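The other protein chains are all here in position, but one chain of the complex has been omitted.
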Amino acid sequence: MAISLIPKEEKFFELFEAQARHNVAAAQAFKDLARNWSVESPDFDKLRDIEHEADITTHEIIDKLNRSFITPFDREDIHELASEMDDVVDLIQSVSSRMKLYHVDHSTEDLVALADILWQSTENVLKATIELKNQKSNRRLLDYCIEINRLENAGDQQLGIALSKLFSGKPDPLEVIKWKEIYESIETASVKCEDIANTIEGILVKQG
Amino acid sequence: MAISLIPKEEKFFELFEAQARHNVAAAQAFKDLARNWSVESPDFDKLRDIEHEADITTHEIIDKLNRSFITPFDREDIHELASEMDDVVDLIQSVSSRMKLYHVDHSTEDLVALADILWQSTENVLKATIELKNQKSNRRLLDYCIEINRLENAGDQQLGIALSKLFSGKPDPLEVIKWKEIYESIETASVKCEDIANTIEGILVKQG
Partner (left out) sequence: MAISLIPKEEKFFELFEAQARHNVAAAQAFKDLARNWSVESPDFDKLRDIEHEADITTHEIIDKLNRSFITPFDREDIHELASEMDDVVDLIQSVSSRMKLYHVDHSTEDLVALADILWQSTENVLKATIELKNQKSNRRLLDYCIEINRLENAGDQQLGIALSKLFSGKPDPLEVIKWKEIYESIETASVKCEDIANTIEGILVKQG
């Protein structure tokens, strides 16, 4: 067995960066799916693969955490971050699979807008994760967190617009059931990105 | 910078009391709204303001927690309490905003009953929080916690009545979708009050 030259602590940062990249990849695939909806889309398989890989990364982080005596930041924060990042991918994959189960045959501009906001959030989470690893500029890290919070507010507004439209006039109740869940789940993924930003801010303050 | 004469530990209790007051204010505004339903009601703005202030208080607590070496009780319990109290206000404000988005044009006696139970719970949470600060009588504190548990059971019963009515006969599915969510969310806020009571009971037991 070769001796690792990378200090063990850095391994955590690398795993979080890998996980953040899974988040971006999932959000990207879902954005593509929302723009070019088709039940035949290869994005369904792509999302399933990403979800599987993200699962493995989560287990690696938790396993490493359980085996480590020294960690680069609080154990609870590592656990929290790992589980929040896993939730983002799970939510995205699960929405795509529900849309298939519900025999959804089209996308909407509101879904495209929500998917785009989510994708921007995951991009900012990735940048924050890289900054956390480099620990060069906390100022920049905080800016990413603020941007993620701003995006979540935008997502919440967008969800309001989507729901208000959905309930207007005399809608088909079945469409309401399906699309309410789809819109809400994508917005929940954005809330999870905000949770990630809050966890990272907490880590920074403690290192203060 | 002036030197604070209030011991730092007490600050936590003051922040929790402030947060409990936000909970009562939100439950009160929602109760008023449920009694005198109107899309023009000033209670919508009031709820938005309370939610904003509660958010600031939550951040103050978490920030103070992250910066403090010594805390009046377990760190996890402070974190738990802060997040549970924040959830109560969030849930209440979010229901009011959903009712607007869903173009709801009336209230029901079941909503009034649920809102009243929730308001009573928040009143008892406030009393418990003040007692926790004074630390004079654990007996009285436990009585408030027992009352909050009793109220949650009453809320659960009331939700059952409301749902059974909602699903009776041949209801409009759209009304079912809207009111099921409204009733359940208000009851969930009561469950959060019960969580708060459980967290407080845990703190008492640990202090032995």
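A and B are the chain letters, set down in written order, and residue numbers restart from 1 in every chain.
The definition used in the following text is that contacts are C-beta pairs under 8 Å (C-beta built on N, C-alpha and C of every residue); 3 or more make two chains touch, one makes a residue touch a chain.
Only a predicted model underlies this, so the values are computations on that prediction, with no experimental measurement involved.
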Of B:18, B:112 or B:163, the one touching the omitted chain in the full complex: B:163
Touch residues of chain A, complete complex, unshown partner: 62-63, 66-67, 76, 97-98, 101-103, 173-174, 177-178
Interface residues of chain B (partner: the chain not displayed): 76, 160, 163-164, 167-168, 171, 173, 176-177, 180, 198, 202, 205-206, 208
